[in-house]
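One chain of protein is taken out of this complex; the other chains stay put.
Chain lettering (A and B) follows the sequence in which the chains are written, and residue indices restart at 1 in each chain.
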Amino acid sequence: MILFDFDYERADTLEQAVALLARLQGDARALAGGTDLLPGMRMENIRPGLLVSLSGIEPEAPQVLADGSIRIDALTRLATLENSELVRRVVPMLAQSAHVVGGNQIRQMGTLGGNLCQEVRCLHLDQKHDYQFVAPCYKRGGTCCYPFPRNAPEVCWSVYMSDIAPALIALNAQVEILGETGTRRIDVEALFTGNGLKPLALSQAELLRAVLIPAAAPGFTWGFHKSTVRGGLEFGMAVLAVALQLAEDGRTCTDARIVVGAVREGPVRPVAAERSLIGKTLDEERMEQAAADTSRVVNPLPHHGFSKRHLMDNIRVHLRRTLARALQRARDQEAGR
Amino acid sequence: MHETGVVMLDVSKGKDVRVGAVAGAQSRTRLISLCVNGEWHEVAVKPRIMLVEVIRDTIGLTGTKASCESGICGACTVLIEGRPVLACITLAVECDGKQIRTVEGLAEGEKLSVVQEAFLDQGAVQCGFCTPGMLMSATALLERNPKPTRQDINKALEGNLCRCTGYNAIVDAVLQASGQENVKPVMK
Partner (left out) sequence: MSELNYVGKSVKRKDGPDKVTGKAVYTQDVRLPNTLIGRILRSPHPHARILRIDTSRARALPGVKAVITVEDTKGIKHGFVETPRYPPDQEVLARGKVVHVGEEIAALAAVDQITAQKALGLIDIEWEILPAVFEPEDAMRPGAPEIHPNHPKAPREFANIGGTTETQWGDIEKGFAESDYVREDRFECQLRTHGYLEPHVTLAHWESDKLNVWTSSMGVFVKRAKLAKVLDLPYSSVRIHKTYVGGTFGGKIDLYSHEYCASRLSMITGRPVQITASREEIFSAYRHAQPLILEIKTGVKKDGTLVAQRIRAINNAGAFRGSGVVVIFLAWGFTMIPYRIPNLKYEGFSVYTNHTVRAPQRGHGAPKVRFAIESQMDMIAEALGIDPITIRMRNAREPGEQLPNGDNTHRGGLAACVALAAEKSDFLAKVGRDRASPPKGTLRRGIGIGASAYMGGTLIYPNGSAVIVKMNDDGSAIVLTGAIDIGQGSETVISQIVAEELSIGMDDVKIISSDTDTTPQDIGAWISGMTYVTGNAARQAAGRAREKLLQVASEKMGAEVENLVLKDKMVYHRLNPELKMSYREVIAASVATHRGDTIIGEGFWRTMRDEPTHPSLATTKGRWTENYAFSAQVAEVEVDIETGEARLVKALTVHDCGFPINPQLVKGQVDGQISMALGHAFMEEVLTKDGYTLNPNWLDYRMPTIHNMAISEDADVITEQYRVGQPYRTKEVGEGLISGILAAMGNAVYDATGVRLYSTPFSAEKILAGLRALEYAAKKVRSASKAPA
C-alpha cells in the first residue's frame, strides 16, 4: 500500500496528459501499467503529487506502414506484444523480449512505453527506507552512495534493466515522443543518457507515443537472451540482443548490432565488437572474439549480488551463443524457404 | 470533505487550471463503481487506495490474499476484464466501471469450477495462501487457451509463488482441468 496522498486525473488523449504534466512541473507522473511506478511509490522512491492516468487512452493496434516498418503504440500492453500475430511475424525479437518480462500479471498490466521508461534499479534503492538506508542516497536527492561509497555525487551506478530496450536498439528502432511543442522522433538508443540519476532523455512533460521499427531487409536475423537464475519473475542479470544482416552466402556479415542490457545505467552497444563482425565470415572463432571483446568493453557493474567477473563470463558465453543462434536461425529460415 | 484547495483539473476544455492542492495536500476522494463477481459496488476511494484494499477491506471479499503487496508474489491476482492482474499494484480508481473476478466468483453456488476441483484432486493446495491467486491465473489461462502446453502453464503461472507444493501438483491440476495428458485425480 502507498502511504502518502496524491491526486489523480485520467487523460482522454496523450496531448491532454502532456499538458497536465507540463503544468505540474515535475510533481506529476504519467501512469500507464503502473507495474514499475506504483511499487516505486510504495517504496517512496518517488512521491508525485499527481498521477496522470493514461488508462483511458485506447492504444492503436500495431500496424505495418507503407515502407514496411511497423508502428507500435507505446501504450500497447506487453501481453498484447508477446501474443500479437503481427508482432510475432514481423518483429519476433520484440515479441520475445516482451515474453520474458516479469511474470504474466506484469505483462498483462505493463506497457511498451512504461517498460522503456522504467526506473533504474539498485538493491539499496529498491526498498522502503523506514529503518534501512534511511539517509537518502544521491539518487533520492541525498548525499551518499551505499554500494559505492566513494562515488562522486553526480555518479549513480544503478542498473537499467528493461528487457525490451536492448531488442529495440538492436532493431534500430525509433521512438516518437510527444511533448508540449509537438512530436519528435529519436532513436531508441538516444533515449538513454547513461546517467543513473536521470537515465532517460525525456523532459518532465514528454511521453512516448509510439515505437517505430524499420522493415527487416532480406538477410536479417536476430538473437535474444535474458540471463536469469530462475528462468522467470526476475530482472535479468544480463540481457543480450543481436541483429545481424547477412550477405547472400548466409555467412558473411554485412551489418551487426549488439546490445547488452541490465548491466549498466543504460543499454550498451559494443561498437568495436560490432565492427569486428562486419564484412567478415561469421565463424565460431570470430563470434567468440566479439563476445569476449563485448564482455570487456561493456564493463558490467556488479549488481544484485553478481560480481563483475561473473557478469563478464555470462555475457561472453551467452553472447557467443546468441550470435550462433542468430546465424542458425538464418540457416533454418533459408532451409525452410 | 477532502475538497479543500483542490480544483478540478480540466485541460480538455481549456479552462484555467489551478493546482494549489497537489503537492503533499489532501487528495480528492472519488466515487467509483466496480462490478465484482457480477455485483456492482459503489465505493469512495482516495487515489492511493489499491484494488486489493477495496476488494478485501471495503467489499469484504477476503479470499484475495495480500502477501508481498509489492507486485511480485501473485497472491492477490484477480481478473480485470478477464485479464489476470495484481490487485496490490492496481489503483482502485483505475478500475472504475470494470468487471472484476475474484476467487469467490469461480464456483457457481455449491458447484466448484473444474480448476478448483482439479486443485483438490491433485493435492495442489497445502497452506492455501497462494491458492486464490494461482486459481485466478490458471482460470485466465484456460479461458484463453483451453489446451495449454506445460510451457504455456509455466508462463501463465510464473508470477504466482508457492512455497508449499513445489508446483508439481499445481501443473498436474491445470493439466487435469484442461483434460490433457490423461491426468487422473490422485486424492479421493
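To be clear about the criterion, a contact is a pair of C-beta atoms (placed from the backbone, for glycine too) under 8 Å apart; a residue touches a chain by one contact, two chains touch by 3 or more.
Note that the structure is predicted; figures quoted are calculated from it, not measured.
Chemist: Touching the left-out chain: which of B:32, B:89 or B:171?
Modeler: Reading the full complex, the residue touching the unseen chain is B:171.
Chemist: Thinking of the whole complex, not just what is shown, which of B:31, B:44 or B:120 touches the missing chain?
Modeler: B:120
Chemist: Where does subunit B touch the missing chain, residue by residue?
Modeler: 56, 60-70, 72-73, 75, 102-104, 106-107, 112, 116, 119-121, 123, 125-132, 135, 153-154, 157-158, 160-171, 186-188
Chemist: What residue numbers in subunit A mark contact with the hidden partner chain?
Modeler: Residues of subunit A in contact with the hidden chain: 1, 3-5, 103, 123-124, 126-128, 130-134, 229-235, 304-307, 309-310, 313-314, 317-318.
FYI, only the chains that are shown with their structure count from here on.
Chemist: Tell me, which parts of subunit B touch subunit A in their complex?
Modeler: 6, 9, 11-12, 17, 19, 21-28, 30, 46-50, 53, 69-72, 74, 77, 83-86, 88-91, 93-94, 137, 154-161
Chemist: In their complex, what parts of subunit A are in touch with subunit B?
Modeler: Per the touch definition, subunit A meets subunit B at residues 1-13, 16, 19-20, 23-24, 27-28, 31, 34-35, 38-39, 42-43, 49-51, 53, 55, 79, 99, 102-106, 108-109, 231-233.
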